[in-house]
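Quick notes on the structure that follows.
For this depiction, one protein chain was excluded, whereas all remaining protein chains were kept in their positions.
Labels A and B are assigned to the chains in the order they are written; within every chain, residues are numbered from 1.
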Amino acid sequence: MRVEIRVGGFGGQGIVRTGLILAAAACVYGDKNAVDTASYGPESRGGKCRSEVIISDGEIDFPKVENPDILIIMSQEAYLEYVNDLKENGILLVDSDLVPNQKKDLKAKVYEIPATRIAEELGNKIVANVVMIGAFAAVTHLMDVNHLKEAIKSNVPKATIDLNLKAFERGYEYGKSLLKEN
Amino acid sequence: MTEQRTVLTGKHLMQGDMACAEGAIAAGCRFFAGYPITPATEIAERMARRMIEVGGIYVQMEDELASMAAIIGASWAGVKAMTATSGPGFSLMQENIGLAAMTETPCVVVNIMRGSPSTGQPTEPGQQDVMQAQWGSHGDYDVIALAPASVQEMFDLTIECFNLSETYRVPTFLLADGFIGHLWERVIIPPLEEIKVVKRKKPKVPPEKYIPFKPDDDLVPPMANFGDGYRVHVTGLTHDEHGYPRTDDPEVQFKLVQRLCEKIRKNAEKIIKIKELMLEDAEVAVIAYGIASRASISAVKKAREAGIKAGLLRLVTVWPFPEKIVSEIANQVKAIVVPEMNYGQLVREVERAAKETPVHFIPKLGGEPHKPDEIFEVIRRAVK
Partner (left out) sequence: MKAVQEFEMHHPMAKYLRTERFPHIWCEGCGNGIILGCFTRALDELKINIDKLVVVSGIGCIGRIAGYLRCDSFHTTHGRAIALATGIRLANPNLTLAVISGDGDLFSIGGNHFIHAARRNIDMTVICSNNFNYGMTGGQLGPTTPLHSYTTTSPYGNIEHPFNLVHLAAAAGAVYVARWTALHVQRLTASIKKALQKKGFKFIEVVSPCPEIFGRRNNFKKAIEMMRWLKDVSEIRHGYDPSKAEITMEKIVVGEFVDVEKPTYEELLQKKYIKVQEKLREKNAG
């Protein structure tokens, strides 16, 4: 099993961190293999930003994502750029508030999560990416929830661990509710 | 107390550059001099944080000329030393890489290669400094260069670089591409006592009997550090076994240059490391290193699925070039495929060793590594 995940958004949303959390959960806290790469423009904030994670039970030979099985999208720009790369019947998680214009006939399982809004309700929109990770965990069943939590704890500032874990739970609950609807 | 922090034993998700820094620390490196440059800066940043924790020195020099000079000085003062850079900085270092070769100074230079020439593509990976690593400074001398293909190897091979450099008293390069340097993967760091670390050969005789550049049978002279009381003179000029300049004696120049080259060539079999994949019955061999070898694994597996007898020779050691091994493989296969992230560099060495066997080169420029399918297609055509 080799699963390719691409996370897209803009600088400052924690896109790179999201990739690191997914990879760490898989290969440090879990017993899978993982690779993670990130790319971003010269801007520190606000520019285009992408991270890619491959998770596999076996060795990962070629460490680059070609056609993602899962897309996590947090900006309109990233949506337009990456949505066509998604494998047929792949999974798309999208922060719907940030991506008003979506394709109607996409052959994919689409999950709309108002992650930034949920994060704001929790007090800080900076944790929107962790809300997305929670939703990701719920809808994909790809990774162990405890492994993800461990990875979150080791990848965020100590003072914000509780907030981040709350964000994860909220995202996870939201994801579960979407599954029920389907 | 601080010993706990010297080697971060355990399982980590790390970027290649970070793993390189940790490998250096595990190898006993306690001096780092550098200058910021993409995509190698993360090594300097990690060293700036970590060296002070382990009682070592991090110093940011004014440029790469100075960084290279400083690690030579530190090495002679008895401390294992490293610098890290990328293409433009590697060019500046060439002057003192020659000095390190001439003065037989153990030191490690990490080059996280990016798109070039000149300023080129700072944030995009390349494999364009492979020939420069061996031929970059003026004159004849041989070096050792290792090419990691994973983050684990960024850790393991950095240690190996230090060990080889101390053993052969030669500047040794970790020749990594920007892709591996910036890749995040799992690294398993073993306990301190399981890490093999080589220390340089010291003189066994008292100072009055010590001849600083008189080699042992392995062609490597024992090395006294500054301050040990041996009062060594070191010069970049052509020197005799006493270390004294002898620039007008052809015999002295020949003997010295010959030894600088032969100490690596004669020990090549001990130095060279390669990895083989399904080569036993192969009719077509892919020869690759660094990031290009990762796509090659996928391509070779795909070829096997398609019924093509393909195999992979991965060069862990790029310099000295594994000429004999490549020749043997060339004798066995019908064709060789060489993917490199450049416009044709190490393929020249492969062609030289392959003699009559056709070699298919796949260039790659721009930053995107070869895709497995691109290599597979060439394999398929090569056996037709």
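To be clear about the criterion, a contact is a pair of C-beta atoms (placed from the backbone, for glycine too) under 8 Å apart; a residue touches a chain by one contact, two chains touch by 3 or more.
Note that the structure is a prediction, hence the values are computed from the model and not measured.
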Inset, instruction - Write out, one label after another, the shown chains that touch the chain missing from the document. - result: B
Inset, instruction - Based on the whole complex, identify which of B:Met61, B:Met131, B:Leu365 or B:Val383 touches the chain you can't see. - result: B:Met61
Inset, instruction - Consider the whole complex, including the chain that is not shown, and state which of B:Lys199, B:Arg231, B:Lys355 or B:Arg381 touches that chain. - result: B:Arg231
Inset, instruction - Touching the absent chain in the whole complex: find that residue among B:Ile52, B:Ile188, B:Val205 or B:Ala306. - result: B:Ile52
Inset, instruction - Quick one: say which of B:Val7, B:Ala69 or B:Ile291 touches the chain that got left out. - result: B:Ala69
Legend entry - Missing-partner contacts on subunit B, residue numbers: 1-2, 4-5, 30-31, 33, 52-53, 55, 57, 59, 61-63, 65-67, 69-79, 81, 95-96, 98-99, 103, 226-237, 244-245
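Quick note on the criterion: only the chains that are shown with their structure count from here on.
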Inset, instruction - Indicate the whole-number Å distance between the mean C-alpha point of subunit A and the mean C-alpha point of subunit B. - result: 37
Legend entry - Residues on subunit B engaged by subunit A in the complex (per definition of touch): 11-13, 123, 179, 182-186, 291, 294-295, 297-298, 301, 369, 371-372
Legend entry - Of all residues in subunit A, those that touch subunit B in their complex: 19-20, 23-24, 27-28, 33-39, 61-64, 66
